[in-house]
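One protein chain omitted, others in place.
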Amino acid sequence: MSELAAPPAERAVHHPALQHHFVDLQQQKEAASLGMWVFIAQEMLFFGGLFAAYAIYRHAYPEAFALGSHHLNRVIGTANTLVLIGSSLTMAMAVYSAAIGWRRGTVGFMLATVLLGGVFLGVKYFEYSEKIAPCLGDQVHTGCLLPGANFDPATVHAEGASAGQVQIFFSLYFGMTGLHALHMIVGIPIILTIAAMAWRGRFTPEYHTPVELVGLYWHFVDIIWIFLFPLLYLVTGH
Amino acid sequence: MQPQTGPPADQPAEHHVVPWTVYVVIFLGLCLLTATTVIVAGFDFGPLNIIVALGIAISKASLVVLYFMHARYSPRLTGVVIAAALAFFVILVFLTWTDYYSRPWPLTTG
Partner (left out) sequence: MSTEVATPVESLPPLPPAHPAESYLSRGWDLRSWLLTKDHKRIGILYLVSITLFFAIGSFYAAVVRWNLLVPNGQISADAYNKSFTAHGVVMVFLFLIPSIPATLGNFLIPLMIGARDLAFPRINLLSWYLFIVGGGLTLYALFTGGLDTGWTFYTPYSTVFAQSNVEVAAIGIFIAGFSSILTGLNFIVTIHKMRAPGMTWFRLPLFVWAHYATAIIQVLGTPVVAITILLVALERIFHFGFFDPNRGGDPILFQHLFWFYSHPAVYIMILPSMGVISELVCAFSRKRIFGYSFIAMSSLAIAAIGFLVWAHHMFVTGMAVYSAMVFSLLTYLVAVPSAIKTFNWTATLYKGSVQWDTPMIYVFCFIGLFLIGGLTGLFLGNLGTDVHLTDTYFVVAHFHYIMVGGAIMGYLGGLHFWWPKITGRKYVESWGKVSSLLIFVGFNLTFFPQFLLGYLGMPRRYHVYPDEFQVLNVLSSAGATILGFGYLFPFSYLFHSFFRGEPAGPNPWGAIGLEWTTPSPPPTQNFEEIPVVTTEPYDYPNMGEE
């Protein structure tokens, strides 16, 4: 552990980013990193509840899940997956740039991450709107896939018992991808803020903790999608 | 861009800068695994479908955690935190599933 802290009067010279309740920058960095990992742990359980519901229902309704999944556009889903993985690469490169003190790289790669994240969200908006638009208004709701009164199971060729069960699939689809998208929407302004800090020269190889932390968050969001993609888009068997 | 070698070995692992080439290789690996999972989804292995899909997803996630998130170069405590979260997620799913496994649900009249 660290040595005895000097009395306040002598602690005059220290790193500008050091907060006063920490003894040194190393302790602060370790605390911040552990804090972000603990936050990610609770996020795992947060999404975990949805994954648990998914596991139970998919096991119970294999045909309905296959029908629902088959209706989703695999090409778009695959492309979006590659976009998000690409944004993870750019994020990792941003952290690398900060670690070697390359300011322009840090900013540039974070902006690239935001751009790719924006593309992902744009595609998701398109996917959502084609499922939700038919649900609105008073006309016939063919093609409506938002669970609720106007849900049209014929869109996915579900009938009988599957008609009700496929609503659960789409509840999980919207719930899980929606929660995931919400996490991205929260993350993007945070990345932009930290990019602005980087632009103003706040980071050095010794101190670039905010970049590392937002990197951890973004990679976690990517990991959630890594599981969502096969579970929602690639269900086989019907 | 030369990767910094960083301070001496007795410093904590966070000072270790991973070469950027590692990230590119991992990215290509992730793309490959994505392609694999899509291709494999075209075949029906019956009950093995979910195992294959999850196996590939877990491999992809592991690459991201170990390399992009630096877990490989992080203190052991990081691994403990991840393991704890995973363990309790597994408990949630497994113990809930024991209920559904051992009673007739859904009812076939539903």
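Miscellaneous remarks
Note that the chains are named A and B in the order they appear, and that numbering of residues resets to 1 at the start of each chain.
Heads up, the rule we're going with is that a residue touches a chain if its C-beta (ideal position, glycine included) is under 8 Å from a C-beta of that chain, and two chains touch if they have at least 3 such contacts.
What you see is a predicted model, and the numbers here were worked out from it, not measured in a lab.
From the options A:G101, A:G143 or A:G175, the residue with contact to the chain not on display is A:G175.
Considering A:L18, A:A60, A:I100 or A:I188, the position touching the chain not shown turns out to be A:A60 (whole complex). Within the complete assembly, A:G49 is the residue of A:G49, A:G122 or A:P189 that touches the hidden chain. Contact between subunit B and the absent chain runs through residues 77, 84-85, 88, 91-92, 95-96, 98-103, 105-106, 110. Residues 1-5, 7-8, 20-23, 27, 30-31, 34-35, 38-39, 41-43, 45-50, 52-53, 56-57, 60-61, 64, 146-149, 161, 164-165, 167-168, 171-172, 174-175, 179 are the ones on subunit A that touch the missing chain.
FYI, only the chains that are shown with their structure count from here on.
Look at where the CA atoms of subunit A average out and do the same for subunit B: the two points lie 15 Å apart. Those residues of subunit B lying in contact with subunit A across their complex are 1, 3-4, 12, 14, 17-18, 20, 23-24, 26-27, 30-31, 34, 37-38, 41-46, 49-50, 53-54, 56-57, 60-61, 64-65, 67-70, 74-75, 77-78, 81-82, 84-86, 88-89, 92-93, 96-97, 100, 105-106, 110. If you check the complex, the residues on subunit A that touch subunit B are 26, 29-30, 33-34, 37-38, 40-42, 44-45, 48-49, 51-52, 55-56, 58-61, 74, 78, 81-82, 85-86, 88-89, 91-93, 96, 99-100, 102, 161, 164, 205, 212, 215-216, 219-220, 222-223, 226-227, 229-231, 234-237.
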